[in-house]
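Below: one structure in structure tokens.
Complex shown without one protein chain; remaining protein chains in place.
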Amino acid sequence: MRGLFKGLIGTVAAAALTVTGTAKTDDDTIKFALLQDFTAVYTFVTDEYNQGQRDYLTLINEEGGIDGYTFQALVRDTGNEPQRGLEAYNRARREGAVLVDFLSTPVSRAAVSRVLRDEIVMITVLHGRGDASDGTTFPYVFPMMATYWSQAAVLADHIEQNEDGLEGKRIAHVYIDSPFGREPVPVMQELAERKGFEYRTFAYPSPGTEQSATWSDVRRYRPDYVMIWGAGGGQPVSVREAIRNGIAPERILSVVWMAETDARTVGTDVATGLKRFEAVATGTDYPIMERIMETVIEPGLGTGDSENVGTTYYNIGVASMAVSVEAARLALEEYGGPLTGEKLRDGFRMIEDYDAEGMMPPLTFSEEDHQGGGFGRISQWNGEAWEPVTDWYASYQDIVWEEIEKDAAGFREGR
Amino acid sequence: MFYRLSGVHHTRYETARQLWPIPADRWQVWILLALALGAPLYMADLYLTSYMLPWLVWSAAALSLTLLMGVAGQLHFGFAAVMAIGAYTSIHIARAGWPFEIALIGAGLTAAVIGCVFGAAALRVKGLYLVMATLAMQYLVDWVIINVPAISGGAQATLQTPDVTFLFVPMQGDTALYYGALLWAVIVTVLVLNIKRTSFGRALVAVRDKDYAASIIGVNSFKYKLLAFFTSSFLGGVSGAVLAFCYYQAVTPEQFGFNVSIQLVAMVLVGGLGSVIGAYLGAGFVLLAPIFLTNAMAYAAIQGWLTVSSNLLAHIPLMAYGALIIGFLLFEPLGLAKIYDNIRKYFLVWPFRHSGS
Amino acid sequence: MAYFLELLVNGALTGLMYSLVALGIVLIYKSAGVPNLAQGAMVMLSAYFIWMFTAMAGMPIFVSIGLAVVAMFAFGLLAERLLLRKMVGQPIIMIVMLTLGLEIFLRGVGPGFLGAAPKSLDLGIPLTPIIVGDVFINRDYLIGGIVAVVLIGLSLLFFRTRIGTKLRAVSDDHVSSWSVGISVERAIGISWGLAGISAVAAGALWGSVQGVDWTLSALLFPAIAVVILGGLDSIIGVLVAGLIVGILGSVIPGYVDPIVGGGTRNVVTSLIILFTIMLRPHGIFGREDIERV
Amino acid sequence: MDSTDQTTDRATALACEQVTRRFGGLTALKEIDLSMPQGEILGLVGPNGSGKTTLVNAVTGFYPPQDGRILFEGQAINHLKPYQVATYGIARTFQNVALFKGMSVLDNILLGRHIFMRPSALASLFYWWWAQKEEVAHRQKVEEIIDLLQLESVRDEPVDVIPLGVQKRVELARALAAEPRFLILDEPMAGMNQEEKEYMVRFILDAQEALDLTILLIEHHMDVVTAICDRVVVLNNGEKIAEGTAREAIKDPAVVAAYIGKRRDAA
Partner (left out) sequence: MDAQSAQSTATPETVLTLSSVEVVYDKVFLAIKGVSLEVGEGQMVALLGGNGAGKSTTLKSISGLLAPERGEVTRGSVHFQGEDLASLGPSQRVARGLVHVLEGRRIFGHLTPEDNLLAAFSLKGDRRRYQALRDQVYSYFPRLKERAGTKAGYLSGGEQQMLAIGRALMTEPRLLMLDEPSLGLAPLLVEEIFTIVRDINVNEGVSVLLVEQNAAAALEIAHHAYLVENGHVVMSGAAEVLRQNPDVQEFYLGGTGKVDYHNVKHYRRRKRWLA
């Protein structure tokens, strides 16, 4: 019994410590809450993505911060659970965070109404609600990069340019059976109607470890191009199945979730020719990346395995923070400190043609457009790395915005 | 000191059968209730909204499940699906413009009816097979929700809760939502406590312990198993709706996935199968342990006590959480309720070490 | 017709790949009466081990698999000794939850220490399909299927030996096995060890197909369908039910998916579990409990 | 003890007509005929696996007979489910004590009154109204039975901690709580020593006297059977091989061959 009490007292003491310990705030730090899923569904991306985010913030701090302010990352694991995500969010809000990034669709969705109420910026890079691009309906939510609708549009556009038109072509859309997998369907259907190509969907069950039946069907459809819409472990399986079923890698186009590891799992040589959508450039040959290498990685200030620097997801993380820090800079310039969520939002809306020193397409946000234009490009696996094959561009934004408007209207009505 | 058993004599059956026959227990319950009612006055909104409120709702859900698993002995690994049915029903009814009260009842009834379909499988099997059957149904319900846009809410697969009023009180703001959750937790608690001490509860226990012996004294085990599923699913469905409206303020399929079902079972088991206080303690543990561990790890890392990769840092709570569940089952299979009971017994005889025997 | 045949053949082979996971569950249930819901996580752990030996220690793949077999056998023995032995006599729900706790724990350990991002595992199986007529046969799955059949065969033979008879006795009644001098602990430890070995086979093959990360533990679900349909304590059931689950899970979605536009395989799997439990709870080959009134 | 000549003028409580029950290929009961007048204590004896318990299970609806009829007080009950049989005033105990382990002695006996109660979840919520009245009323009945069987001292104990002999008594109390007219006791004295057996017999006889019961008793202890049963039916391999007073049956050569064996001065 005595041992039990000791244990209880110890636990309570430790709890009190963690609660009070983290509550103190410094006035000259800007807090970004990176409350992400490190342990469940998004593990394929979180680690590298988060590493990139933190390394970039370290870089800015090492370079003296912005306007006297330094950045602090509040990092927590949410395990992809809305429950834990909301707790972490409330705690971060209390600690004074002005920006939050969940990198988890369910958590971001559950937090939408809260960030709108609390006036805290939520970035939903390559996840979350696509319709949040509508800045008037979702003033504090920034998808920031191309939505899945925009990605589909870019991929379709790429096929069109390769083939001199889409007329009569067959495009197979192979996706994981989830709302994420289905998201581009309406845009593609609309395009199919407009451009006169044949479009068919093929779903495979979550988590995508096994897709052979689906691909037997795909092969018989004899598609000219295949779009694969999955994430994590399902992606290499899709590519392997596609190649096995005689679809050339050059004719496989992937959603943004296709990284170096995936290509290696498929087999470095076998995957050669595979194409994907990319929202941020890969590699370390960009000024920001060079500075990170020099100022953060080499002195040993990096937060993770230095091998990850320059990978697809690492760079997306860097870019997400580069844009956010840029927004903070603009906001501080305009309004002065201390930074609030509202100022930061306006900072975002002031961003014009920002390309993170060449790492990404030039982004421009406005009160209406929180997507930043929906730009992207196609890159191709050359056996060792992802190599861009097009310039940055955006396509069919009219159709994309129809979708955004439609869903945003639904959100407004629901309120 | 705290408990006085001597001098407590019941001279009427009525008093002997009351909920807390020991006056000290009654006082404790009143004090706890007063503390809960006053929480918005003295509790910071972080704790009120992030801990107290979800804890109350999950406790209500765990109580609903413990009624089924602990009292009636029917294992259920798909209870999150039942809650999902409640949440989606209520949100669709409310969005259609009906009053919130009707949405809640509708949530309960829909969950109860579909929950009985779960139960139909239970009529033939028990134990492990029931675990597997309910697990399969969880997958089925998940699939239906995800694949029917009319239910899940289209491409975004997320539905925001509309503003509602409950008994003329607008359910907006932390305080109103908190009281809503508290009210539901109190109702479920009273109901489960009363079920346990009346003929309905006894019949459920009888069916759980020995269904053949129950049948020969006139308990229709078919009917009572179904009733157990019905009642429990009703409560679970409403809990799902309350969770959606009072806490998440939005419904997405992931909120009620398979892992949530496992968490619910863990709440019931860690708390102590069939125990009311255990449901509260278990819900608190399963809900707060990962959060607490994550925060503790983050704090330790900031202080420089733990110099490991962020990846490992993120996974330590998961390991610790798994290890804690294992530890509870190994060392205190009767759960937190038993630990509470030990403490209570300690105070029953305090300042002495042992009771007479 | 070729379409049907292809679905049939590849489905059957996939089913056998599931059998690899399911076999471990049956081996443990057969002797210890424990439904090991951590088997999926054990498959994941095996794959992590193999990856660790190849990528981190630079060993050839087949040496790594050998080392993983040793490691997983030891893990099985350890899991039995430290955890399950203490649970003897507890209600089934406690044991189910314990294995789920173990699953959560392992899902933390593997990705936590070795990295959560997916790793690739190369067994050197070429991607080119084997083409018979118009039927494309998946080489990975073909090899997996062969391995599964071999392991199931070996298990069957094992249970015919004298040690096997003792294991079957243990699965019947622990206390009574003790009373006639069978070392129940060792018997159950052996079956956990064997389950560990079958997890390595599953981990290597599945890991090479989809990469190594925590999602490997999700293989548990189809494996459960296999063991329920085949019977929790039947090794031959693993083979037959694996084929059935695989074929139904391939053929039905093959024809139904294009109509409903969704991945119906999980639905098929769920329905297999449900119908089995409602119509014949002990599965095709599982033994029915002998009840004497 | 000449009950045979009384059977004619007493109403029949239980009658089995050509009752047959098969399990797979095995015939557990072969065309059993049985008739019990009201107030009788009938001993049902026979070797293990001879069909005694199967017959009881047939009567109580667990394994309804495939052929034949079972009448209770003139009404056919062979199609009824066990829980329906209970409402006809038939109660039984089990070979292996079948108490509800999670409950106290008091709750176990209260459950015996289930057929008189109107349980519902909703009523439980509003306990303070008539649910309480119901509880208290039945509690009084139960206390009478506790008195009769002298279970006062263990009233609030959980049933799994009390000795087996007392557990058997609690099971009898639970059966009596349903106010049955017909009681089936399946080996109530298995595993008891002489002393415990004597008490059990006493309680059975007390209960029969107090409640005017008809009792069907399965028992291996032939001394008890001889002492308290008005008549005995002997089963072997699912067939009735003898019927009559205990003393007659014991001497029957078929019974000796199948069941009793060489006489021993045994209990």
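Labels for the chains are A, B, C and D, by order of writing; each one numbers its residues from 1.
Going forward, contacts are C-beta pairs under 8 Å (C-beta built on N, C-alpha and C of every residue); 3 or more make two chains touch, one makes a residue touch a chain.
Since we're looking at a predicted model, the values are computed, not measured.
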Chains on display which the left-out chain touches in the complete complex: C, D
Residue of C:Met1, C:Val175 or C:Leu279 in touch with the missing chain, whole complex considered: C:Val175
Hidden partner chain, residues of subunit D it touches: 46-50, 95, 150, 153, 163-165, 187, 190-196, 198-199, 201-202, 205, 220, 222-224, 227-228, 258-262, 264-267
Residues in subunit C touching the chain absent from view: 88-89, 162-163, 165-166, 168-169, 171-185, 287, 290, 292
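Note that in this section only the chains that are shown with their structure count from here on.
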Chain occupying the most central position, where position means C-alpha average: B
For subunit C paired with subunit D, centre-to-centre distance based on mean C-alpha positions, whole Å: 49
Chain centre separation in whole Å, for subunit B relative to subunit A (CA means): 35
Touching two or more other chains - residue numbers and ranges from subunit A: 38-40, 47, 177, 305
For subunit D, residues contacting two or more additional chains: 62
Subunit B contact footprint on subunit C (complex, rising order): 35, 83, 86-87, 90, 92-94, 96-98, 100-109, 111-113, 115-116, 221, 224, 228, 232, 260, 262, 266-267, 269-271, 273-274, 277-278, 281
Of subunit A, residues touching subunit C in the complex: 38-40, 43-48, 176-177, 200-210, 212-214, 216-217, 219-220, 232-234, 236-237, 240-241, 243-246, 261-262, 264-265, 267, 270, 305
In the complex, subunit A residues that touch subunit B: 1, 4, 14-15, 17-19, 21-22, 38-40, 47, 50-51, 54, 74-77, 79-84, 86-88, 90-91, 93-94, 105-106, 109-110, 112-114, 129-131, 177-179, 182-183, 185-186, 303-305, 403, 407, 410-411, 414-415
